[in-house]
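Submitted below is the structure of interest, expressed as structure tokens.
With one protein chain held back, the other chains of the complex are shown just where they sit.
So, chain A:
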Amino acid sequence: MADTQGMEDLFYNECLKAGNNGYIEVFQVRGELIYKALKKEDVGKAGALHGEEQVVYNTIRSSGNEGIWTKHLKAKTNLHEAVIKRCLRVLEQKALVKAIKSVKHPTRKLYMLMELTPSVEVTGGPWFTDQELDVDFVEQLTYQCYKFILIKSYPRDSSSIYTPSHKAYPSAAAVRKHIMEKRISQVDLSVDDITMLLDVLVYDGKVERFMAQVDEDWDDEDGDTESDWVYKAIRDKKVESAWQDCPCGVCPVADFCTEDGPVNPAGCAYYAKWLDLDF
């Protein structure tokens, strides 16, 4: 009995030493202590750290490329806020961790290891610059995609159309190839990214998506055989609504307008202006 106690004590002391030197990580799971040996290359960096700093560093490392919010950090490490702040400052000075911002929660400050690139979840993918959706970039690209698909969808002669057996409608991969070749985008875009843009075009009612006819010699450039969707553009048409041509169609106070209320068509200033313009 005493021997086992002695053994345990010995083990504990050794672990403590190893822990201090940074070879072992100590966790607490449901009140029990758990020990985990570290890889050799990780030991060097964390080895230089001590006590709380090490705990903070390890917690940040375990969050991977997702990053961890300071509040979550606090909850996980059970350290005081001031302590965590101090540790983070030290770690940042040593260029071990970096602060990033998330697209999902722009107000939160996330920490992750210096050498990691933030995940798509955090940055929002190619469409985000400085945690904000780059609307102009997206618009430019969608326009280019539309132009490309439009050229492919109809013959030069505007009154004629392709026969039903026409097969050269572009797929997302083809659109990507065009965008990359023409160097329209500086950022490298995946087929999935392009598909997102094309989806937007579909919702805009500018292109239509349908399954391509099965064809053996169809050669997919990117080896992406999953998407058999091809896209066909719809010619732009002038949108007009007769309603817009009279003041009521754009009237800001139309909801208050009644037959003999304070706002009424008889004394309407918009009408006077509209009807005056015509002669």
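The criterion applied here is as follows: contacts are C-beta pairs under 8 Å (C-beta built on N, C-alpha and C of every residue); 3 or more make two chains touch, one makes a residue touch a chain; residues count from 1.
Just so we're on the same page, contacts and distances are computed from a predicted model.
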The complex has one chain missing from view, so what does its UniProt entry call it, picking from "DNA-directed RNA polymerase III subunit RPC3", "AP-1 complex subunit gamma", "Cell cycle checkpoint control protein RAD9A" or "DNA replication complex GINS protein SLD5"? "DNA-directed RNA polymerase III subunit RPC3"
Hidden partner chain, touching residue among A:I24, A:L38, A:L150 or A:I234: A:I234
Consider the whole complex, including the chain that is not shown, and state which of A:A99, A:L133 or A:V187 touches that chain. A:L133
Sort through A:V29, A:A82 or A:A242 and give me the one touching the missing partner chain. A:A242
With respect to the chain omitted from the figure, which of A:L33, A:M114, A:I161 or A:M180 is a touching residue? A:I161
The missing chain sits against chain A at residues 127, 132-133, 135, 138, 155, 157, 159-168, 196-197, 199-200, 202-205, 208, 210, 234-235, 237, 239-246, 248-250, 254, 257, 259, 264-266, 268, 271, 274-275, 278-279
